[in-house]
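One chain of protein is taken out of this complex; the other chains stay put.
Naming follows writing order (A, B and C), and every chain is counted from residue 1.
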Amino acid sequence: MNSWGNRFRVTLWGESHGAQVGVTIDGVPAGIPVSEDDFEADLARRRSGAAGTTPRKESDAPHIVSGVYRGYTTGAPLTVEFLNENTRSGDYSSLETHPRPSHADWVAMKKYHGYNDPRGGGHFSGRITLALVTAGVVAKKILGEGVKFTTEITEIGGCADKERFGEIIEHARMEQDSVGGVVECRAEGVAAGLGEPFFDSAESLIAHLLFSVPAVKGVEFGSGFAAARMRGSEHNDPIVDAEGHTATNHAGGIVGGITNGNAIVVRAAVKPTASISREQQTYNCADGRIETLVIKGRHDVCITLRAAVVVEAATAIALADLSLRA
Amino acid sequence: MNSWGNRFRVTLWGESHGAQVGVTIDGVPAGIPVSEDDFEADLARRRSGAAGTTPRKESDAPHIVSGVYRGYTTGAPLTVEFLNENTRSGDYSSLETHPRPSHADWVAMKKYHGYNDPRGGGHFSGRITLALVTAGVVAKKILGEGVKFTTEITEIGGCADKERFGEIIEHARMEQDSVGGVVECRAEGVAAGLGEPFFDSAESLIAHLLFSVPAVKGVEFGSGFAAARMRGSEHNDPIVDAEGHTATNHAGGIVGGITNGNAIVVRAAVKPTASISREQQTYNCADGRIETLVIKGRHDVCITLRAAVVVEAATAIALADLSLRA
Amino acid sequence: MNSWGNRFRVTLWGESHGAQVGVTIDGVPAGIPVSEDDFEADLARRRSGAAGTTPRKESDAPHIVSGVYRGYTTGAPLTVEFLNENTRSGDYSSLETHPRPSHADWVAMKKYHGYNDPRGGGHFSGRITLALVTAGVVAKKILGEGVKFTTEITEIGGCADKERFGEIIEHARMEQDSVGGVVECRAEGVAAGLGEPFFDSAESLIAHLLFSVPAVKGVEFGSGFAAARMRGSEHNDPIVDAEGHTATNHAGGIVGGITNGNAIVVRAAVKPTASISREQQTYNCADGRIETLVIKGRHDVCITLRAAVVVEAATAIALADLSLRA
Partner (left out) sequence: MNSWGNRFRVTLWGESHGAQVGVTIDGVPAGIPVSEDDFEADLARRRSGAAGTTPRKESDAPHIVSGVYRGYTTGAPLTVEFLNENTRSGDYSSLETHPRPSHADWVAMKKYHGYNDPRGGGHFSGRITLALVTAGVVAKKILGEGVKFTTEITEIGGCADKERFGEIIEHARMEQDSVGGVVECRAEGVAAGLGEPFFDSAESLIAHLLFSVPAVKGVEFGSGFAAARMRGSEHNDPIVDAEGHTATNHAGGIVGGITNGNAIVVRAAVKPTASISREQQTYNCADGRIETLVIKGRHDVCITLRAAVVVEAATAIALADLSLRA
């Protein structure tokens, strides 16, 4: 479904080439200053334009249409809309017969009996993450200035050397290919005690949101998969003070599903963009043959670049929901 | 919270040393044959006894107390309880002053203002996963015999050679230490079309449940983190027939958040058991000094051994919930 | 919160004098024909204009902004928006000091610490029921043509004689007063078996939605309060055929919380409009005196006239949600 959250509830809608993408956020406490300008910094981080991102340009101007009065939230649902521009829908009928590999084309046709909107990926488009980023801005306002997010790309194409990221992306682009990457988000200053075990652990909520983003294929906290390769004596984090701070932070700030006052550390693995320019094989649903497919248009070579702020938003939304339950 | 699910709703309760651990499962269709014996195979997989597992022995006999009549589910809530036996509660008051590293002791005290049940970890005990395994058995009945689960431990202590797992665990035990591991669950025969984007993607629901298990610190689907190191041309899975089968399965059977008819492949990273016998340092909450802690009793050296069936149960529960929404 | 529903999920937003009122409906099956024209008949029933209704005129033109492609629902969220026009906001600051009796002014200020949007009642305005009516149209499409709704006003100002309704309203208007009424909604052709006891009984869901409408102060099914005055031998409905039809329908089509295949019969009591033109007393929050209040502007003398379609929509939404769970 397209709603998420217990006390901070995000509902989104829209399609890539439809009239708009929108989000309504319920449970926002009254009295928080919000203006349309407040969204710009995070929207810019998601926007295309850098090397390795799609040339489709959207101004992504947010329109607040409910829930704010005289510059402050009212306690009623806060709704923000983005009109779609620069949509060149062209002819998407070929997708029905030639589903793109590792795209949602085939499952969407299957699930929705061919009634899904195929233009630009429709509701499966990465454009829907606009809604998450928007909600993330509000979530961070709720968490307050005491919570500081630091989000960075730690790997691209298997390389951890930030100096070389540009080069790796450029090589992929020249070879009409794409590359994946890893995003790490750290949130410092998060209060201890957030998380509602058994099911609504802090890790469960953050991961739930992250895995909503179609390109995310892995999520780990603290040492994550590396923890599986450690001994308990290495992995255990000794508590060193009355606030629960630990000498190490292999747990990524969450123990027993509850935040422990140390930095939340989460990493998301982002797969390489499925749309690549080079020739691929696919199944022709009309005549049952395997055929060569060339995906037209220009696409993100490395969607990871634009996904960083989305990972941060997801983390912030989960933490805001938990903080409003506390 | 301790409930999860939209159409297949699992609610659990209990503490490690309380009267019982129980689970009620709502939304089970009427007419499914269920007996107490049906749970034994999976409960045995979770039970201690093998090398590397705790010597605490529990018969774990399931008692069906509602929802089954004359051997079939009735459509009313199906409740199963397990009486706790073999609890040696002793004195847990030391936990209040000396929280164990990487255990929930400190966060539980903080969150519940010292009212949490500390005996054996209370509600944070791994014993609570009995409820998940129980619900998993029912979930698999709902999915039907066409869905086949294969779950195995693919790594222990960083080693992928199954032949050496016993040796690695024994070394850790001798050194009064513990080891982590990785569990892989494959589900074949899952129908295409399960998953409710944006938020209730198949990956989101499975990961939500897996991260409810306190020892799980990472979750990935298909190629997972390795996907972040791949090119699109390597990672993309070409569709080869009208049923959506793909030549490769880097996606782990889920594209755009929706199952695509290929095998679901999910891996969970399980951290090393936090309770180790060797000396550790911790903070003495009473007098503010760093002190040496020795955790008494005997514990699982490698909780991964018992977690495999829990990972399978979590996957089955998520898929059952989605299949009942379809 | 501003979302409701398990499988048919309605989320609404907006304020009386804000930019718009909108609704997004999740869980709509793909392939249902929907156009903006489809909403007109029910919107017209809610629209002002008849004697006894407010002179504020709104064209209430629905804009479908997501979830429909080439005239059919896509399975993605269906969003419909209504731009607000004809808002004469004027100065609402007097409400902060002089809350109107039986309006939400005082509770809204209290709950939202004065940050609520007071213009025209803000989010508490009856205008929000536009969203319900819109969702009701879609709900009725899901229920299908086999389900027939008949909704009528059975009482106004205590009078059950439809011929005299106009006269009663006119008297109240001339006396600068308002009148309440009762709406009865019948739904014939509803399948037997809808309702999810214990908590999600058909009656619970319908009543939940009806009591969301601020003016509704009572809800009853079948004989309702009259049942409390009957003997069992009078009230019991004898089953007369294999489809569960009953000779009488004192139950209003719902037994044990589950529809029994007979007509659903529900009645809602609608209070008299709180805004009346004649002088009233209220508390001056600024100086603590009881003062005379005159509410300016023109208002509905009998909101019941416009509430009939809202009651029908609420009933349809609840039944659609239950039918999608079946």
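Here is the rule we go by: a contact is a pair of C-beta atoms (placed from the backbone, for glycine too) under 8 Å apart; a residue touches a chain by one contact, two chains touch by 3 or more.
Since this is a predicted model, take the numbers as computed values, not measurements.
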Please identify which residue in C:Thr54, C:Asn260 or C:Ser323 touches the non-displayed chain.
C:Asn260
Touch rule applied to subunit C and the missing chain gives residues 1-4, 6, 12, 99, 101-104, 106-108, 110-111, 123-124, 128, 155, 157-158, 172, 175, 177-182, 192-193, 195-201, 203-205, 207-212, 214, 216-225, 227-242, 244, 246, 250-252, 255-260, 269-276, 278, 280-283, 285, 288, 290, 304
Kindly note down the residues of subunit A that lie in touch with the hidden chain.
6-7, 325
Note that subunit B touches the chain not displayed via residues 1-3, 9, 11-15, 18-20, 22, 24, 26-27, 30-31, 63, 65-67, 69, 72-79, 81, 111-113, 115-117, 119, 122-123
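To be clear about the criterion, only the chains that are shown with their structure count from here on.
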Nearest to the mean of all protein Cα atoms is the Cα centre of chain A
Roughly how far is subunit A from subunit B, centre to centre by C-alpha average, rounded to an integer in Å?
25
When centres are defined as mean Cα positions, the distance from subunit B to subunit C in whole Å is 45
Would you kindly tell me how far, in whole Å, the mean C-alpha position of subunit C lies from that of subunit A?
37
Using the touch definition from the top, which residues of subunit C touch two or more other chains?
none
